[in-house]
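Inspection log for the structure reproduced underneath, given as structure tokens.
Excluded from the complex is one protein chain; the other protein chains are retained at their positions.
By letter and in written order, the chains are A, B and C; residue numbering begins at 1 in each of them.
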């Protein structure tokens, strides 16, 4: 079997892609929409921020490949309840994890580090980043987002 | 010296191009205009037909290369006074002379046979034919003409 | 070719394509993305090099030797294409960058001249974006309306003559790049012609895959891309009926397309030059001529037979894999099989295939509205050409069976 494929599609990732956590909608939340037009991947992310700016709640819906679905599912698990600064730090480190040759600070990323395999597949980085770009947008409050340029 | 050039630009041809005969306008004649847009060669041919359809008189003006000027000058000399059928025969034979590998009936072409050298220069055929196309047009009575497609 | 091609002949043909002889990710390359772009035989690559090493110059206006040779090569290619398509006149061939530019040309010339508010442009639900967006833009400019021939479950068109009411132009794809459907072009053109409707056939997937004769087809315009039929990128053509071409206004203005220009206005040449402003893709056209020669030497009926065999085998093998549903018609089809795999998204499957040397394409294949109608996020497509082999199709089936195990764990 091909090692890079094994690393990209780890059991946990396939599992999250088939049974995404926090899949659904949140009424009265900030809704952001993201897509990768050339793939057809789409996501709707609903985020509620607490009064202190922390991530109070978060759900998503959408369609897409295993990578984008798993990344979204794992992201919601990790970011829920995090202070804003910590959420931003994780976002930054996750981006480094999937795009850079240098190893980021992986503290707090948990199972998200399993997405590290995406590095070897530069064209799939935008899949891994889709949910995160949506989250970044939500931080700036609403609007549409695309990761097509990655 | 290059033989093909010598054949193309014979003394008589250069002479006609510098001192074209029948250069000018004919009032009350049929005027036809011909051009080769990509060369910029232009001719205005004025023709008077007799009551029997013969070529009563003919003059031309215009600008262009030695070949187009000489061909026009020689044509007017040859066609003037000819019955229509004979003029058409000469036109046909001249076309064969400058385009074909087979030798036409050159009877009556006189110095026009000196333009035979054009054969070796396919791109100059339209220059040699410009005046003749105009004459053909005049036979069909008036209108503009181009030999660009040659 | 006078006799039928043997397997051995096909292997020889395959050897004409240097790119196929390589490993991708340690596995022999299986190139099944031919509907997106075909590969090029040595003869075409050599024609480009020969042109640049011996004959290159600008065309049409030069009296020197290289310019004559370049012009002869360029106009010679036009004659080859005209003959290849069965055009009545060489001058009916207008060189373009490809299908997309050819369709945009018709929209911006014939379309702008002939369409008025509320006129109808009839398309089909299976059109490529290149035969959809130009008409949307034209509709915006003129107030014309779009109407669509429905696609039914088996991937064929539910055409009926009543759809032609109020229609000025009917533009449809000959072979669908996302379903594989071969539309009954002659029949559709006949129906259109009977009510005075002008037809454009998008031949992107047909020009290199089966014998095409535009006069027998009875269309008014036929557009195609060279790069999908062994020719270089950046060249293709529009064929149009001379009567229509003559009445069309110019589109691009510039050198080569004018008879005479003053500072205020210009008069235009006859077709095709009226529509070929500026220096054309000379080498591209020469390469297209070489591709036409190459394909004719094999024979388009032979190619069609070979491609059909591959497509039929692919449909059969794919059907044996649980969870896979092949789109498109059950009978005769173009040289492709697009499918939905319940257990893997097209992009995951394409990535997986690539790791095994297999080039597939996953996505909407530039037919987003059709995918939406079919409620699919996209499909995975294997598309073939004459240099592909049944062995490669079998190997694809193997890879996909392994993929199912991999993703379904």
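Basically, a residue touches a chain if its C-beta (ideal position, glycine included) is under 8 Å from a C-beta of that chain, and two chains touch if they have at least 3 such contacts.
For clarity, every value in this text was computed on a predicted model and none was experimentally measured.
In the complete complex, the hidden chain is touched by one of C:132, C:163 or C:374, namely C:132. Considering the full assembly, C:225 is the residue among C:225, C:308 or C:388 that touches the omitted chain. Contact residues of chain C toward the unshown chain are 18-19, 22, 24-25, 29, 31, 33, 36-37, 39-40, 44-45, 48-49, 52-58, 61-67, 97-101, 103-104, 107, 125, 128-130, 132-137, 146, 148, 225, 227, 232-235, 250-258, 260-266, 277-284, 347, 350-351, 353-354, 358-363, 366, 368-369, 372.
Contact between chain B and the unshown chain involves residues 1-2, 4-5, 8-9, 11, 14, 38-41, 63-67, 121, 124, 127. Where chain A meets the omitted chain, the residues involved are 35, 37-38, 122-124, 146, 148-149.
Definition applied: only the chains that are shown with their structure count from here on.
The chains that touch chain A as well as chain B are C. Annotation: A-C is the more contact-rich of the chain pairs B-C and A-C, by number of C-beta pairs in contact. Computed from the mean C-alpha positions, the centre of chain A lies at a distance of 80 Å from the centre of chain B. Here the spacing of chain B and chain C, counted between their Cα centres, is 47 Å.
None of the residues of chain A touches two or more other chains.
Shown for chain C are the residues in touch with two or more other chains, of which there are none.
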